[in-house]
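Let me begin by handing over the structure; questions about it come next.
Here the complex is missing a single protein chain, while all its other protein chains stay put.
Letters are used for the chains, namely A, B and C, taken in the order the chains are written, and counting of residues starts over at 1 for each.
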Amino acid sequence: MSVQHYQSIFGNASIEARQFNTLFVIFLAVCAVMYAAVIAFMLVALARRRRGGRANVMEDGRHHESDPALRTGLIGWSAVVATGLVALAIASFVADRSMASTAARERLSLTVTANQGWWDVQYIASDNSKMIRTANEIHLPVGVPVRIYLKSNDVIHSFWVPSLAGKQDLIPGRENDITIVPRKVGLYRGQCAEFCGTQHAKMALVVQVEPYSDFIKWWERQLQPAAAPATPLAKAGYDFVTSRNCGACHAIAGTPASGTVGPDLTHFASRRTIAAGSMPMGEGNLYGWIADPQSIKPGTKMPTIGLEPNELHSVVAYLETLK
Amino acid sequence: MSSRCRASFTLLALTALALGACNREERHSRAKPMGETVPAGVSPDTIWPGGTVAQTLDPRAKIYDNNAPAISQGQQLFSQMNCSGCHSHGGGGMGPALIDDEWRYGGRIDQIATSIAEGRPNGMPSWRSKLTQDQIWQLAAYVRSMSGQPSKDAVSSRAESMSNTAPQTLTPREPAHTSDTAEQ
Amino acid sequence: MNLCAAAAALTACHPSQPKQQFGSATVYGSAPAGDHAVAPPAASPADDGNWVMPSKDYAATRFSGLNQVTPANVSKLALSFTFSTATTHGYEAPPLVVNGTMYLITPFPNYLYALDLTKPGAPTKWVFKPKPLAASQGVACCDTVNRGAVYDAGKIFFNTLDGQTIAVDANSGQQVWRTQLGEIQKGETITMAPLVAGGKVLVGNSGGEMGVRGWIAALDEGSGKLAWRAYNTGPDKDVLISARFKPFYASDRGKDLGVKTWPPEAWKIGGGTVWGWLSYDPETKLIYYGVGNPGPWNPDQRPGDNKWTTGVFARDVNNGEAVWFYQTTPHDLFDHDDINEIILADIPWKGQRRPVLFRPARAGFFYVHDRRTGQVLSAAPYGYVNGYKGVDLKTGMIIPNHDKDPKVGRVVRDICPAAPGLKDWNPSAFSPVTGLVYIPHNNLCMDFGAMRANYISGTPYVGADVKMYAGPGGNRGAFTAWDPIHQRKVWEIPEDLPLWSPALVTAGGVVFYGTMDGWFKAVDARTGKQLWRFKAGSGIIGQPISYRGPDGRQYIAFVAGVGGWAGAVVSAKMDTRDPTGALGFANAVKDLPMKTTAGGMLYVFTLPR
Partner (left out) sequence: MNELERVKAEDERLARERKKIARDGPKLNGAKLEARLERTWRRPAGIVGWLATVDHKEIGRRYIVTALLFLALGGVLALAMRVQLAQPDAALISPGRYNELFTMHGSTMMFLFAVPVMEGVAVFIIPLMLGTRSTAFPRLNAFSYYMYLFGGLMLWVAFLLNIGPDIGWFAYTPLSGPQFSAGKRADIWAQMITFTEVSALAAAVVLVCTILKTRAPGMTLARMPLFAWAMLVVAVMIIFSMPAVALCSSMLISDRLIGTNFYNAAEHGDALLWQHLFWFFGHPEVYIIFLPATGFVSVITETFCRRPVFAYPVVVLALISTGILAFGLWVHHMFATGLPRVGYSFYTSASMTVAIPTALQIFCWLATMWDGRPRFPVPMLYVVGFIITFVIGGLTGVIIASVPLDLQLHDTYFIVAHFHYVLIGGAVFPLLGILTYWFPKITGRMMSETLGKIGFWTMFLGFQLAFFPMHFAGLLGMPRRVYTYPAGLGLELPNMLSSIGAFVVAAAVVLFVVNGLYSLYRGAIAPPNPWGASSLEWATSSPPPPYNFEHIPVVETRTPLWDAHGELPVVTGLRVDEKEILLTTVVAAAPDLREPVPAASLWPLIAAIAVGVLFVSSIFSPWAVVFGAIPAAIATAAWFWPKELKRHPEPVIS
């Protein structure tokens, strides 16, 4: 997968995206032809007087009849434009219907709930105890139709992973959904596409499309509660995270921290990004983020807590164990 | 030119309206944590052995009191940190009412912040280790707004939820109480 | 004050409130003639004139066998003595009377008073002050109440708000043992009255609104040591589910349903507390108890059936093993805890006598179960219900009304019954004489706005905005005499305010109950005709009792002290301008502060010589 298709609408990574591409090419072709026709007409129109053609002007206040060819042209032009538009409308309608038809075949469903600045992700399972919760990162098995239910906890957001599908809004008080059939393994980035407040720009997510077996492995891994901290440093971090500020907003399965205000952190370190796609996961970025989130993502709901250096070391050490 | 005259006249009028706006609308994005110093004046008491002690208002009050974004953040924290579970939307329940004009531990913003940070003995938990000072003061600003203390222009009329109390933007402002008096 | 007056005036002229005569009975039929329900003799021995446990007997009848007071003479009842408990919070407990001594357990700070009934004016013998932690008041969801103490074998057992169970010598007032069971750090309190059965003191926790994990524990009666503890959520070994567990319905069978019917980890903070009433069948050595609501109220956060919440357990009293379970409302939507009283009875059923349970459930249905298996024999609504469509007797499942399903971010209106249910904790009384169950209950509907709840231990975990108001008819409460065999009302008294006091019925044929504006009422057990009433100094939510005094006369006693969930607007000095106060109850009782004030006074009546 090429880098520039990471978030491009030409990523072509799902059946829907492929249909989009085909339709886009059709539209582009028709439009290009029309544009060429208009520009050619104009250039000729502007140029022909230079070559000394007879102009139908009103120099002496006398009316000339319009060129009859132009009247025919007008009728022809309207016919061409109307036909072109009807063709495009039909193409669009057909593509739309065929995208909608996949919705009936979903085999996996998950709920994405948007919050100002981040995405809450919950996978639905018929066995409720197999449901998993994560944030800002979605894993999808390749070739499996998946339905994503879209809800919002605060304002209107829009779920958009360009390489996989068009956008769909998440509107408080309403429930929308979108169905995707991923067809190419890869990593795709998406971003909130409806202005949602101060940190609209840094409200991203990544989607990992992977083979079914990997997906199941990932799911099982996600079901595991967080392991107990092994090192003394991580233990100190664990104590801080569960007894101080962090647990009031974040949940880590298997620990007393069960907050639902912020992203679930149970497998935080296994994710690819920090702060809803703001930065790649890594020790340095983690230090920066925990120490001073407000200067990395000004206006984020994550407060600058002001950890002492030893606290910061231990918290980062613990968070890194949350694979 | 007269158009400039007119413009500056309008400007003056609007400035007068908006003077309060400067702090009211300022978005404080706190990159650095606030200090935890609690100044000497936050006691809710009104009697001191050996004569009156001059109460000084915590300087942070000026940043948070009447500041619309702070009150709004506080409103969000009030429900996220489960304050509403005990105090409802100010009517009370497990905890005392907050929209009334009785303040067991003082109704000044710094006194409220102290109540939140330190807790109170009959069931109010201490939030000092769960919330940053910034958040505590945002909450205090909101709690104070519930009883109609700050300007109507800094509060919001309702939340996007079931309607509850009469809109703060319309309720009459309550007068300051004895315990509120401090050198502003 | 003006505001309150205005609020009261507003309620009074509310258009949906017709000008009907509250307090007088409508008769729908007559008590069943011939063969009717009786209490099982083992669980309901003949009355000895004492009142040793809140429910009167193991069958939970709240029936007094004394018959001096009759419909004919009840109007002559006169005040014998009074006693101030020095508390002003909701007083839900009954006085206990054991051999000439009366025991009173107050709300927080849970003082235990012993009054000497043999002396004029009943002077205080001793006071026991358990000194519970003050902070426990901050985690008690619905006022700092205590639902009673229990006497057995020379000891008084009671629970404190901060989660202790204490045994006190009934004569000396000296502590025998105390055991810490609940952790207020997690939001656990204990408000229930213990039950002593089979040498065990049975105690359960409160805190279903605080994200606790519900349990019931059995302490050794003599030593206070923990004998067993059964959780109501989580894996089978925690729930004490073993091979003996034979639920009647298939939906309750399976391994580790207490985990599998929850999202991961959610069962750990999923409620299912035991804060109501226990019954005990000495023949089978089974205890029966109801389990509280799952947490949080917002059902979106706990997809699944949420076993074993909002249901009834039958357990072996000796080792706690579960014998059967019935879930009244799987995946509870409206805080319909199932902790209400469970009355043991033997009834004629299709030609033979059957040992059954009566359960006027919070969800609005009067359940009759076979108490050996948990099978639902009948379930009919005893008031207005639109939150459910009925109960399917084949599957035993309640039929949901999906129009009323809560949705996050959208208020669902007009759900009946409201969160306190058609009837809350305040127990009914069952008279084997008339065969009727006397149900003091509410008639409240609600608007329910679900939202995401955040879990922070020791803080509320609710996730809903609620507003309650009077149901159809405009009466917020009703006192219903229910024929449990034919599943119909015999008579009903509409009451203006929600009914929050338990009922007492006597062999003399008189039923007693109190209202939140302070009226203590005596009505005819057969017709509901009001015979006598007395205005107490505070609203009544306490259990009335009847005992034979040392002088051989029949006494009637109760404590007036408004509070509890319904009366918190008064006892917690709430501001009723916020309709969502007290989890939405404030809206339903906006006028209460003008109708009563807080108090805590014992009143004892008897007939003049």
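By definition in this document, a residue touches a chain if its C-beta (ideal position, glycine included) is under 8 Å from a C-beta of that chain, and two chains touch if they have at least 3 such contacts.
All figures in this text were calculated on a predicted structure; none of them were measured in a lab.
A.B. asks: So there's a chain missing from this view; which of the remaining chains does it actually touch?
C.D. replies: A, B, C
A.B. asks: Quick one: say which of A:L23, A:I290 or A:I305 touches the chain that got left out.
C.D. replies: Considering all chains, including the one not shown, the answer is A:L23.
A.B. asks: Out of A:S109, A:T198, A:Q224 or A:S270, which is the one that touches the chain we can't see?
C.D. replies: Of the listed residues, the one touching the omitted chain is A:T198.
A.B. asks: Mind pulling the chain C residues that touch the left-out chain?
C.D. replies: 409-411, 449
A.B. asks: Extract the touching residues of chain B with respect to the undisplayed chain.
C.D. replies: Looking at chain B, the ones touching the missing chain are residues 2, 6-7, 10-11, 14-15, 17-18, 21-22, 24-27, 29, 68-69, 71-72, 75-76, 152-154, 156-163, 166-167, 169-170.
A.B. asks: Give me the chain A residues in contact with the hidden chain, please.
C.D. replies: Residues in contact with the chain left out: 3-4, 6-10, 19-20, 23-24, 27-28, 31, 34-35, 38-39, 41-42, 44-46, 48-49, 55-59, 61, 66-67, 70-71, 73-74, 77-78, 81-82, 85, 88-89, 91-93, 95-96, 99-100, 116, 150, 154-156, 158, 160, 162, 165-169, 171-174, 176-177, 189, 191-202, 204, 277, 298-299.
To be clear about the criterion, only the chains that are shown with their structure count from here on.
A.B. asks: Top contact pair of chains, counted by C-beta pairs?
C.D. replies: Contact tally peaks for the chain pair B-C.
A.B. asks: Round to the nearest whole Å and give the separation of the Cα centres of chain A and chain C.
C.D. replies: Centre separation, chain A to chain C: 52 Å.
A.B. asks: What residues in chain C touch two or more of the other chains?
C.D. replies: In chain C, residues 409, 453-454, 456 touch at least two other chains, as defined above.
A.B. asks: Specify, in ascending order, the residues of chain A that touch 2 or more different other chains.
C.D. replies: Only 172, 247-249, 261 qualify.
A.B. asks: Quick one: which bits of chain C touch chain A in the complex? Just the residue numbers, please.
C.D. replies: 211, 259-265, 269, 301, 303-304, 408-410, 452-457
A.B. asks: Can you name the residues of chain B that touch chain C in the complex?
C.D. replies: Touching chain C: residues 79-82, 84-86, 88-100, 102, 121-125, 130, 160-162, 164-166 of chain B.
A.B. asks: Mind listing the chain A positions that touch chain B in their complex?
C.D. replies: Per the touch definition, chain A meets chain B at residues 154, 172, 198, 243-245, 247-249, 261, 292, 294-295, 298-299, 303-306.
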